[in-house]
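Okay, so here's the structure we're looking at.
Only a single protein chain was left out; the remaining protein chains are all shown in position.
Right after this comes chain A.
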Amino acid sequence: MNNTLIIGQYVPGNSVVHRLDPRTKITIIFFFVIIVFFANSFWSYAVLTLFGLLSMFASKVPIRFVMKGLMPIWFLIVFTFLLHLFINKDGILLLEWSFIKIYTGGVIQGIAISMRFFLLILITSLLTLTTTPIAITDAVEQILHPLKKIKFPVHELALMMSISLRFIPTLLQETDKISKAQASRGVDFRTGPVKERLKAVIPLLVPLFVSAFKRAEELAMAMEARGYQGGEGRTKLRELKISKLDIWIYILFICVIIGLFLTRNYG
């Protein structure tokens, strides 16, 4: 079961991408996702692909890990490609077979959208492949920090994220244990009409909820016993620091943006 655990995506390493400040990675990825939509020509896609592939090689994450992220949505990419292939009626007619007509416009748009898909997945999966979830949480807390001015509970939100990351493996184990316990008492999760199977979910969910709430209460008590009083005046175990490397990466990324806008509408 642990093979499918999303949190296990992180591949430890000491590459350039691993060493970047998580805030840098999140910021760059955020803007990358936006600028991908501005690419409209062969060369502009080429610039972005180059950046994507460079980041991937720089991260030294084995290609099969990146491909694994692609697997579940392979079908989606093909579906989107075919949709554009058949719907778009621009350009020259390439192929005609009974009611199916394929135009050059459809092929080009299909490829462009698939490229967009590929780039988005590549760059966002690099974040989760090279950054631990807890580092992402720290970065999110820092990025959202200005919102504190409008009384938004930034610290509490980050703490909830850490708590939930901590409890995911525990609860997965618990789910496994409870479903086995109930199966040994004769609950059947796999066969029978849909209604019966849905009913079988209740003896799974009820103990899962009860034990989750019990854990939460114990945690709250432990926190209070240790004097937890919220975010004010707390120091951090892990301090984030922007290094020279981060600045260079920002400069590189600005070059990519400039490159993208120079090559738009070309080729």
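Here is the rule we go by: a residue touches a chain if its C-beta (ideal position, glycine included) is under 8 Å from a C-beta of that chain, and two chains touch if they have at least 3 such contacts; residues count from 1.
Throughout what follows, contacts and distances are computed from a predicted model.
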* What does the UniProt entry say the missing chain is called, choosing from "Electron transfer flavoprotein subunit beta", "QueT transporter family protein", "Allophanate hydrolase" or "histidine kinase"? -> "QueT transporter family protein"
* **Contact partner of the left-out chain, one of A:Ser15, A:Thr124 or A:Gln182** => A:Thr124
* Touch criterion as defined above, residue of A:Ala46, A:Leu83, A:Ala183 or A:Ile257 at the omitted chain -> A:Leu83
* On chain A, what residues meet the omitted chain? -> 1, 4-7, 9, 29-30, 33, 37, 69, 72-73, 76, 79-80, 83-84, 87, 109, 113, 116-117, 120-121, 123-125, 127-128, 133, 136, 153, 156-157, 159-168, 170-172, 175, 198, 201-202, 205-206, 208-210, 212-213, 215-217, 219-220, 223-224, 228, 230
